[in-house]
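Here's a slice of the assembly, chains where they normally sit.
Lettered A, B and C in written order, each chain numbered from 1.
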């Protein structure tokens, strides 16, 4: 197994039966399993076949933890601005937790009310890596990048309308961040952000 | 004369002689005159013909004030993040001053170092309208919009490289601002921002 | 409360129950409340819980006025060209009214029949701020900008087909307006336009 991380299934575009079957096959090997982009029907199919799995509705993710309990490997903070960024943020948080990190969620900290973010500086300062999910103008990672001394993984979300062009505005904003510790993953890719953030947190923790 | 504002010449794409001649013709009528996007050669030609005019190098603007001195009509704050946004910011500031506003420049307040901006909250709070020039990710107007209770005119600048696409990233970010008091003008259009901001400041001042 | 304006809920992407619950909680504080982007189901839920609220179908907005009656704070004109721009125009008009402005609606004034617009010049001239909603080529704000001496907030709408690219054509047109008193908000953002226009009208009225 590459770097001790769980197996992952990308359920989008797979039938519930197909996902359920792959999930059960992986589960049988005794490892931890994650399925992302799983809708309700997929969750029902997977949990019917693998009752020990758990569905996280907002994250659209299914997890199965089979590894022995362990102290968390490092600390990842997950931030977002508003309720509409929750699916990406929760995909990131659930992934990072299954991958063994301690996760702190900071979910009401948009830039138009900057003091809510500043009020969280102390907890932010203890994270080994920070994930910031933001739609619309995608300004949050730049502000956060200036407040911490660890890598910030920015996740543009497809939240917004009109000139947000389904997340392209946020993506471009983040790529042009004036904070040099910001790097970027695909629109709505909470999973990928957590994968990299967990690697960093784990290395920092060693 | 429409709403008591000076006459304005857009010098880009005009020969120095052409701009100089229009400028002189307007000056002869006794009113205030502004030429924007004027390079050194244009400035030389204009000042040769109209020695009372003044060239503002960073703003690439030429002004001629002929109206009698008057108390300022309202207060406009002009913000930008770094030295590269100065041409747009100065175009805005010079325009607003010629149009009769008191102008406060706040020029080193990028979002990656948020405390420099917060340190200016008191002065910001006294402006009747705020102009925010920003390139790269264009995040500053959203933060400012959350700090003031007056309109914020956002000016995306063509500053940046790569995925800034000559200001398009900043433009899209600003259009998607989560602060509802933000509205946007064309990339690098400091003049247009000042025109509107001055109208607002003037009305607020009455 | 920031600058004496009502609380606002953005209902898009929220469940009817979620919106209804937030609405009721805000209503209980005694202030005015606005929910935008509310569909019929959301309206039904909100009005069941808060019977004194009112649904404005074309605007897709729900309002609750609890503040004491007062003379309007300034005058906002809302213009659009045809029936398809009505959702954005009505979102702007309802918002401005709830925020305390007098609103004049001028709704059949497209540029292809310029005399209908010119026939309204007298009433236009009395507005403190003008909102212009237009889809397709988005030409109306430039013409209006030339007719008035106050700020024009342009709202591109997603009306059109083919090369309108869901409002992008109108947006680009408005950003390039040759009238310097035009500034722009996001596609279909009648709410944001009204928020800024009301600030201007209010300041002008003082």
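Keep this in mind: contacts are C-beta pairs under 8 Å (C-beta built on N, C-alpha and C of every residue); 3 or more make two chains touch, one makes a residue touch a chain.
The model shown is predicted, which means the values in this text are computed figures rather than measured ones.
Undergrad: Total copies in the full assembly, please; the file places 3 of them.
TA: When the whole complex is considered, it contains 8 copies.
Here is the rule we go by: only the chains that are shown with their structure count from here on.
Undergrad: Of the chains present, which has its C-alpha mean closest to the combined C-alpha mean?
TA: Answer by centroid distance: C.
Undergrad: Specify, for the interface formed by the sequence copies chain A and chain C, whether it is same or different in terms of residue numbers shared by both sides, with half as the dividing line.
TA: Result for this pair: different.
Undergrad: By mean C-alpha position, what chain is farthest away from chain A?
TA: Chain centre farthest from chain A's centre: B.
Undergrad: Counting only Cα atoms for the centres, state how far chain A is from chain C in Å.
TA: 36
Undergrad: Which residues of chain A are in contact with two or more other chains?
TA: 162-164
Undergrad: Contact residues on chain A for chain C in the complex?
TA: 83-84, 159, 161-164
Undergrad: Inside the complex, what are the residues of chain B that reach chain A?
TA: Touch residues, chain B against chain A: 81-82, 110-114, 118, 135-139, 142-143, 145-147, 160, 162-165, 168-170, 172-179.
Undergrad: Tell me, which parts of chain C touch chain A in their complex?
TA: 12-14, 156, 158, 166-168, 171, 186-189
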